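Yeah, one chain of the complex is gone here, protein chain that is, but the others are all in their spots.
Right, subunit A next:
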């Protein structure tokens, strides 16, 4: 037994030549459990692993790799493991479940939260120490730690205090890409934590980007890299089918999932998003069955029933603008209406998001800002001065030739305040006094993020703005004041 451990340890020492080793692991990804002397606990161990595999489908390879890396509790593991893969490919799930089921000592840390290194250290130490901040007896005080040096020292202390120095302690760092933004010593130090603290610790980094992007500076110890690939369609199906309601025939549920995937799979492969969509539309799908209008075998009828709803949900995928309960209420309200009304209401409900109601002059200010942003300043004379009809045609032809340089492709340009006001006064109907209220509206537009103040120039003497709204929105705003905005845009003349 001991010899085996030594072999494993030796493997780790040759970590630099890890490619060879990695292949080796890949080959033996079939369960390679080190047989313990206590056979009963090893049986337990295997049943736990089987349970985990049952619970998390389509991740056998990753789980067994990790399990073999972890070994038994007292075994020495690699100093750092790097898991990467797209969002919702099961990274955190796999790690958390392993930790939970195997009852390993671990600390989870979300790197987004660590706005200072102090927080990072103290969180790890206190979680290990299980400090209760609001404990009744006040003798237990919180561990304080300012830098990496103290951290290593205190870390060893805590481990020996809590009797954890006999087994591997895991530190799991989620969103590890954030560690690159922290102080430059943190990432290398954590990668070498095992070496520096000379204790049995394993740092697991979870990230959505590849390891190569982490390499900068010096002192890096290469972690063991494990990829979580995206789920394929049949894998998605397998995972989703686990969510089948207990009182619903499973074959029918799989059919429903197939339908949903057939509509959404080409736009969305995110498991989480598809799960959301599945939950959202399931009530509608099951309705005819619950009502007794169709049986679970009646696939064509069910498809006819659900298809329009799925199609409707298609343009708003990823947006999450309705919660599932609201969506269901909404579907239920519409159920009584005729189909036509249904769609029109639906469109209103969902495309309503583009509509903004602004005060009258503010609308003109916004239009003026848009024109100032997208028209070259030298063309203002042509658009807003009177009696310059002749020139229009000539330039419109040249404009067509230079379509690549279209201002709408290049994006909005900054303009000074007086240009905005000049355009405003030339397009607004009637005489408008330059009151404080008008200028206040410009600020209010900035606070609504429709305009933005250009930070480069002096913001008090010559403030420059940019217009941030889209052409569609400006068109709809202009329509409400009967202003033909396209006629004034250089790109469309």
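In the analysis below, contacts are C-beta pairs under 8 Å (C-beta built on N, C-alpha and C of every residue); 3 or more make two chains touch, one makes a residue touch a chain; residues count from 1.
By our rule, contacts and distances are computed from a predicted model.
Think of the chain that is not pictured: of "cyclin-dependent kinase", "Ribosome biogenesis protein ERB1", "Rab proteins geranylgeranyltransferase component A" or "Origin recognition complex subunit 3", UniProt labels it "Origin recognition complex subunit 3".
Of the listed residues A:246, A:291, A:447 or A:482, the one in contact with the hidden chain in the full complex is A:447. From the options A:60, A:117, A:238 or A:275, the residue with contact to the unseen chain in the full assembly is A:275. From the options A:45, A:248 or A:425, the residue with contact to the unseen chain in the full assembly is A:425. In the full complex, subunit A contacts the hidden chain through residues 87, 93, 96, 100, 110, 112-113, 115-116, 119, 122-123, 132-134, 142, 174-175, 270, 272-273, 275-276, 318-326, 353-362, 418, 421-422, 424-425, 433-438, 440-441, 444, 447-450, 461-462.
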